[in-house]
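For this depiction, one protein chain was excluded, whereas all remaining protein chains were kept in their positions.
Per-chain residue numbering starts at 1, and chain names A and B are given in the order in which the chains are listed.
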Amino acid sequence: MIVRPSDFPPPWSAGEAFRPPTDPADERIEVGFLVVGAGPAGLAAAIRLGQLLEEHPEQAERLGDVPVAVLEKGKAPGAHLVSGAVVNPRALQRLFRGRKRLDQLPFAGPVEAESVLFLTRKHAYRIPTPPTMVNDRNHIASLSRLGGWLAEEAESLGATVLPETVAESLLVEGGRVVGVRTGDRGRGRNGEALANFEPGSDLTARVTILAEGTQGHLTGAALERFGLQGENPQVWALGVKEVWRVPRPLRRVIHTMGWPLRARAKYREFGGSFIYPVGEDLVTIGMVVGLDYRDTALSVHDLLQELKTHPRIRRILEGGERVQWGAKTIPEGGFVALPRRFHAPGLLLAGDGVGLVNVPALKGIHYAIESGRLAAEAAWRTLARGTSARAALASYDESLRSSFIWRDLREVRNMRQAFGHGFYVGGALASAMTASKGRFPPGESRTERDAEQSLLHTRRADLYPAPDGRLTFDKLSSVFASGNRTRDDQPNHIRVQTRVPRELAELWAHMCPAQVYEVGEEDRDGTVEVHLAPSNCVQCGAITAKGGRLTPPEGGSGPEYTIT
Amino acid sequence: MKTLVFLEHHDGAIQKGALGVLAKAVALGGAVAGVLTGSDVRALAEEAGAHGAPTVWVADDERLAAPLPQPRVDVLAKLVRDEGFDTVLFAQSVLAADVAAGLAARLDAGLNWDLVDLNADGVGTRPALADSVYVDVGWTDGPRLAVFRSGTFDPSRTGGTAEVKDAAVELEDFSTLAEMVEQAHAEQQGPSIEEADVIVAGGRGLGEPEKFSLAEELAQALGGAVGATRAVVDAGWYPYSAQVGQTGKTVSPKLYVALGISGAIQHKVGMQSSNVIVSINKDPNAPIFEFSDLGVVGDLHEIVPKLTELVRARRS
Partner (left out) sequence: MKVAVCVKAVPDAASGRRIDPSTKRLDRSGELAISEWDTYAIEEALVLTEAAGDGEVVVVSLGPERAVDAVRKALAMGADRAVLVTDPAFEGADLLGTAKALAAALEREAPDLVLFGQQSADGGGACLWAAVADRLRRPIVSQVSELTVDGGTLTGKRQTEFGYDTLRLPLPAVVAVADSINTPRYPSLKGIMGAKKKPQETLAAADVGGLDESRTTVLALNPPPARGEARRIDDDGTAAEKIVEFLAERRLL
């Protein structure tokens, strides 16, 4: 029987994310500009708006007491940010208009050297660094730390950052987005109001900028509802990473391909790993795999554990200690999966939420920052007399299309999809694309929804190492190492069908790095019950790509990353 | 060293913890005296002597009848000043903690609390950060005040006799402002999970919600409280108020009995500083065995009923 996750859609509809304002007018909270998400895109927007306000103080009274508000669902800015990361400093320098020197930016250090390795189980072969991956003049950073730093900068420019605050739905009036409704707090497992129940509020603003990151909850709904989707569906990869304190500094940036992923086309295992030094005493190591994989036994977390047992890799971590763990999805569709429009009445969309990621170069942070900056400028234009709000917001699309983001993504537009043909063919195609700067092969490839990949099962899981608690770790202790201490007694925020074929349940159980899903009792018709432990969830978003839907739990829930 | 030991008492007997601290004081050497404060407490001096106190100061006064801290601060402060005690020791309790802190303020003295040891050089040992590190602490000056963690020392029955002296009871005006309206009586349904000396906790290994009765009966036999893991609370088998772990309660009883609990770190951090951990689980690879003092691989459904019976027999 052929099982596809898409055959079992989650009990959720985009309509749930929209509502009219319901709070009485005097209880609504009015802000000037509203940003959802304190990640690099959102905070860049807040910073740019702050700069514009400094330059044009006469606009202050039109923006009210709170000219810029940034909502963040995590406990603090950075709590839900996880990435490699090697960052191109260009967008940050543009954002701060050259007024910050490189050494003032929160980077852990420049990339001094790099290598790309092709791994087999026992060996590592150095291969020439593909041109798209060359990282000279780039810097290593902890995205979580960068987020914290950007938030401070935004606040110093007058933004109000509101952590532990979920944007649960978009407020729409007369077809226009007028703000968001924040999530309730203090509900019990069955939705009942607890002693300290605090309802959400209607927050209104002249422009709402969604910078929710990958699998953005409102972003996804808006793309659907306002008909903004492009021709190709978005696809994602799941990254799971750890940060280690090590006795010997690593002096180069390493990317690997090959083992432990399988090269044959039928498995569709596209991805690799990264190992970066973060300052003198920390190393970050992560495994990234496209969610179009088909084997129900695949577990990216366990592949990461397996990766660490490779003799070449083990050496890097020897004598060290794991200090943090994190997981998150990355949009991988690239240029062909971008929305056809990035704005709607009252609304602008920026960052990973709309897929501004250059997969072959493994870069997305500087695009997020630049898109946030451009969104801020478009939002600001709504204040200009003689410009309609519609025209001002539409100018965002124009500025995106003439930016370096567009140019870069266009150049590498078919590479990721090439790997759908397997590693070796994909590799050859990718080289051809690079050499021709994207002109060859011609045309645009298409993406297929991750959830539409039919499932197969193998005994891949037999090869995962048993956790030893020193080099390799189980999922539950990893969830602990993410800082997750989500309140248990709250409603389940994950929408999935809970009676599904065994293969699908097993897919989810292996897929989820946080062990949220468990295969339960089998029924007479061969389906099984799926049990959930939602408070384990680190909100990576993988379930949304593979047949379910992640919605935001109570504000403040989830991981508390600090150095991922 | 000239040491004064606060001898807390209840229902006609000196608290076991206080007698333990008394034994420690005697072992440290130097001059040792106990102090009894209350109304009609003279008789307890004998018990103090029988447990090693060479001298017992008795502050017997109606105004000290209720177990309230501030009048005791007055009595102890005067005693320390008049008799020149350089060390005052307490066994942790709600009352003792308030007396010790009030006394520290009154005497302008240093207070170290949550100690598990003290040596004759005046260095105390204090666990910190969920018992992951042990800190050596000291005093720079003045009388040394110390509060010891509950149950740290065992009483020592010497059969001796104490010299009994009367302590003056001169109270500040503000010390008698608090009034005891109704005093607590005997224990009701057993200790709460936070105070219990013994906790019997159940996890998924129990199999079904009804089997929590195994944990309840064993807890009752041991005089303890019942705990639960997040998994079974999530499944609705037991109330959240009994949840032990990272997102539940943190406990450190003298004895923690884990039934059918695997020992994931989320649970471990809530109970790892228990004095003694006994686990029963049928999976020999359960992580809980890595931090149990006694690990039993077996079927809890067979072992626990027998265990409960044996415990009951022992204790009666």
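Here is the rule we use: a contact is a pair of C-beta atoms (placed from the backbone, for glycine too) under 8 Å apart; a residue touches a chain by one contact, two chains touch by 3 or more.
Keep in mind the model is a prediction, meaning the values are calculated, not measured.
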- Item | Contact partner of the left-out chain, one of A:R48, A:K73, A:H139 or A:R185 | A:R185
- Out of B:T3, B:T87, B:N112 or B:Q266, point to the residue that touches the absent chain in the complete complex. B:N112
- Looking beyond the chains shown, say which of B:V5, B:V32, B:A48 or B:V73 touches the absent one. B:V73
- On subunit A, what residues meet the omitted chain? 29, 65-66, 69, 75-76, 79, 160, 162, 165, 182, 185-186, 194-196, 198, 201, 203, 483, 485, 560, 562
- subunit B residues touching the chain left out here are 10, 66-70, 73, 92-95, 97-102, 104-106, 108-114, 123, 127-129, 131-142, 154, 172, 174-175, 177-188, 195, 198, 222, 254-255, 276, 278, 280, 284, 289-299, 302-304, 306-307, 309-311, 314-315
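Quick note on the criterion: only the chains that are shown with their structure count from here on.
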- Query: Using CA atom averages as chain centres, what separation in Å is found between subunit A and subunit B?
  - Reply: 49
- Message: Going by the contact rule set out above, which residues of subunit A touch subunit B in the complex?
- Response: 476-477, 479-480, 485-489, 533, 535
- Message: Considering only the defined contacts, which subunit B positions touch subunit A in the complex?
- Response: 230-231, 233-234, 240, 243, 246-248, 264-266, 269
